[in-house]
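Here it is, the structure in full.
All protein chains but one are shown at their positions in the complex.
Chain IDs A and B follow the sequence of writing; residue 1 opens each chain.
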Amino acid sequence: MNAAPPAGRLSAAPFPGPSVRATVVRGLLIAAALAYVGVLLLAPMGGIVFSVVHAGWDVVVSTLSAPDVVHAFLLTAIITGLVVAATTVMGVVTALTLARDSFPGLRLVDALIDLPFALSPVVVGLMAVLLFGSTGWFGPTLAAHGIHVLFALPSMVLVTAFIAVPFTIREVVPVLEASGTEEEEAARTLGASAWQVFRHITVPKLRWALAYGIALSAARSIGEVGAVLIVSGAIQGRTETATLFVYRAMENRQPGAAYVVSLCLAAVSVLLLTGIEALRRRHDRIREVA
Amino acid sequence: MAQADTGYRAAQLRRPDLGPPLRRLTVLAYVGAMIVLPVAALVHEGFAAGLTSLRNALAYPGAIAALELTFTSAAIVAAVGAVFGTLVAWVLVRYRLPGRAVLATLIDLPFAIPTLVTGVMLVTLYGPSSPLGAWLDRLGIQVVFTPIGIGMALCFVTLPFVVRTVMPVLQDLDPAEEEAARVLGASPARIFLQVVLPHLRPAVTAGALLAFARSIGEFGAVVVVAGNIAGHTLTAPVYIFQLTGQFRFAEAAAVSALLFLVSLCVILTTNHAVARWGNRR
Partner (left out) sequence: MSSAIRLEGITRRFGSFTAVEDVSFEAPSGSITALLGPSGSGKSTVLRIIAGLEVPDAGRVWIEGEEQTHGPVEHRRVGFVFQHYALFRHMTVRRNIAFGLKVGKVPKAQRDQRVDELLALTQLEGLADRYPDRLSGGQRQRVALARALAPRPRLLLLDEPFGALDARVRQELRTWLAELHRELGVTSLLVTHDQEEALELAQRIVVMNEGRVEQVGSPADVYSRPATPFVAGFVGAANVLSGTVISGHVQYGDALVAGADGLADGSPAVAYVRPHDLVLSPVQRSGASVPAQVESVTPLGAVARVRLRLDAMKTLTAELPPSQLDGIAPGSRVYIDLSRASVFAPGDGVSDELSPA
């Protein structure tokens, strides 16, 4: 009943008091947390930056201009683009069903969405081999029609998409559930068609959840290695993605090139995620002010 | 109100909405083809011959050790993550540090950084060619190509899980409960253990279980750091990768199904823990 905000939220420490011990404990906790994050996260990130700088500008230039590296980046971009497009569209459709529909088995579908979280990427690759390999369920039939899935782009997109399935759905469903259907119903009573309602009411509500889902799926697609390694055959200059290039470079003891490509991949993913996060924060702030 | 209602119903009658049934079929087809079918293939391949494939797979030298290494390292990583994740969440929520926003963003980076790159980073930092690695080597500490490196890689990859599940719970805690304990004479340590921690426990458990499940399956971060020496640093996912490379699909599928089953149980338990926490509030 008082205008004063609760102490725990406003002041630095939840409780006042001149206790020296409390200050010491607080300092120790902060130091421990920073040390943990520092050793675990920052030091390795510093390590790779240091290594690339150490390797020198020449290595950076020669690596990034090598044809197979360029091809690898291009392939990663293509796979990421296709996977993000597919999982975003299907993710929204699935999220709408999960949030708005009800039928027997809906909860099972809901649980199935999380399965990719429980599967090792290696296992995902193996599953694709079991389906599309020369002795797999569909492999022989498809091969008879001249369609090659394994060791080619389709299987690489499929396994990456499998892994990216939950991201958009898990970002969008809570927003749909929290926002309810009143606005959509209001739009329907005003004569809007289902598509118009979706386009003008639902999509704007989902904008930031979608952006975040897209960023997460993109980061995951860029970084995927285990599944792609198994299904692609990692054929240099053909089915080798950027992460597969790093893997090969590490195996072949070409660390310089591996470090350069790794740093590029990390930079792109980090920029993607922090960029979306920053945009969302700014958006939230603008809305608070308005 | 009533008029709007009948108007809406009339509109529905005029244009029967085909959206939901169609959408339902699409979703069922999507989930069926993308998720159910591959998992079915996996389980079928692994257990078509009963437990023979699994027995064969485990008979290879280093197979049992790989499973042991995977499960123990995942358990240790989950425990470390639970403790330090809670600590980091506490510091982020309760203390007004300069640079708090930067720290909060850092926590999310493992979601963005490719896992393989995580492994490469650890090699650049602790590998034999780095100054730090050479120095540690002289002290008799080896990180790369040892279980320590595996543990560090997994801790890196799973750092956000506990922090991100605990932070919102900490933010929503009613400070009055802690104040009540304080007024009754409780020490800060007791308040944390008896008043705060019980509220955090489901979130910490959920975060740690997710970290465990993720650690079991992690490949990219581990494969370059571990060295993959059978019986020493070979983990189960890398073992599955090797089996696949040797076209021993049935054995690979059997081990995969085993890992999958464990992860699945863990994730279902997690959902249960979260739901129970939701009811308790």
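Quick note on the criterion: a residue touches a chain if its C-beta (ideal position, glycine included) is under 8 Å from a C-beta of that chain, and two chains touch if they have at least 3 such contacts.
For clarity, every value in this text was computed on a predicted model and none was experimentally measured.
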item	value
Touching the absent chain when the full complex is considered, from B:R164, B:R182 or B:R214	B:R182
Subunit B, residues in touch with the chain not shown (by the definition above)	174, 176-177, 179-187, 190, 194-195, 198-199, 280-281
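Everything below uses one rule, namely that only the chains that are shown with their structure count from here on.
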item	value
Geometric centre distance via CA averages, subunit B-subunit A, whole Å	14
Complex interface listing, subunit B residues touching subunit A	4, 7-8, 11, 17, 19-20, 23-24, 26-28, 30-31, 34-39, 41-42, 45, 84, 87-88, 90-92, 94-97, 103, 105-118, 120-126, 129-130, 132, 152, 155-156, 159, 175-176, 178-179, 182, 188, 210, 213-214, 216-220, 223-224, 236-238, 240-241, 244, 249, 252-253, 256, 259-260, 263-264, 266-268, 271
For the subunit A and subunit B complex, residues of the former touching the latter	6-9, 12-15, 22, 25-26, 29-30, 32-34, 36-37, 40-48, 50-51, 90, 93-94, 96-97, 100-101, 103, 109, 111-131, 133, 135-137, 161-162, 165, 185, 188-189, 191, 194, 216, 219, 222-226, 229-230, 243, 246-247, 250, 255, 258-259, 262-263, 265-266, 269-270, 272-274, 277
